[in-house]
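Please find one structure pasted underneath; my questions will follow.
All protein chains of the complex are present and in place, except for one that has been dropped.
Entry: chain A
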């Protein structure tokens, strides 16, 4: 499915019927490259894309204007989570990398959130908290791995979209949209710096950014929708011309953050951002390019989307073609990575084995037959490294 090419039958799946919606605790559905492909056919993904494209049109950087009671309450909640950082200072003393105080912060968030989100009228009224809160909870990085990446940014997008769906027909306004993302990014950058959060699944200098992608998309959209005389190259030079009263731009702020945490020349530590801003002349092209890239590098990458779970209302695991349920694989405890709830986090830039992807593995010569399970091994817990057996667990 190519974004923007939905047929009428598919478009019919996009609006949420709030009155008849049934909300359930989200479940894990993506286990391997095959289920990542199934995800591409889901109503969940179509709604994610629909809202990204909608926000690409709405982003102008406006921050003055009235906001709804629900959004005002949400901003207060983010303020409260920020205050919890004050109450949970980083631990001093030797450590491998990520600061373990962050786990205490996550615990405090987990225990505060139900009480806080129930005060957001548009969510509490419809019983939507059970799904919406799941996405909000997962927007601040991993408590286990002490990392933060584009998967967590995606989770906040899902939360904003849920809020938006529950606020129909008015929906959230451009001002509300900017304020929500601005407050969110300020909190997350603080978490990254104060608790030394590792970039989740870092590709080093060969990714767009260690942590964020949508921030660049929002910033490029702001410049494209509301030209203030800033050219892409100007952002690299650090001298941003234009009006003094021009609104803060998400892309400019994201690059400022990179420059504050990374040493060395920008072209060397961020070659991709450097190439884009020096080589693409219009903000509209950058905006479209970042969206295409997001579809391929985030929404279609197993290591990221495996952590996106599915409820029954906002982001259902149903076919975008006709709304019928998609195949479900049984969840098995020994394949669930989140069960690593003890011990030290893996550490920054720690490499994990990517999901077995049969399309790329075919080209890899292996002169040794695959080995059987280590029956004779003294292993207290054994993890099945291959995911092929999931296919046997197909329920229907």
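One rule holds for everything that comes next: a contact is a pair of C-beta atoms (placed from the backbone, for glycine too) under 8 Å apart; a residue touches a chain by one contact, two chains touch by 3 or more; residues count from 1.
Keep in mind that, in the parts below, contacts and distances are computed from a predicted model.
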Name of the absent chain as recorded in UniProt (options "cyclin-dependent kinase", "Sof1-like protein domain-containing protein", "Serine/threonine-protein phosphatase" or "TBC1 domain family member 25"): "Serine/threonine-protein phosphatase"
Residue touching the undisplayed chain, where the options are A:11, A:233 or A:292: A:292
Contact residue for the chain not shown (choose from A:70, A:202, A:221 or A:319): A:202
Hidden partner interface residues of chain A, rising order: 94-97, 145, 199, 202-208, 210, 261-265, 267-269, 271-272, 275-276, 279-280, 285-286, 288-290, 292-293, 296, 337, 340, 343-344, 346-354, 356, 360-361, 363-368, 370-371, 374, 377-383, 385-386
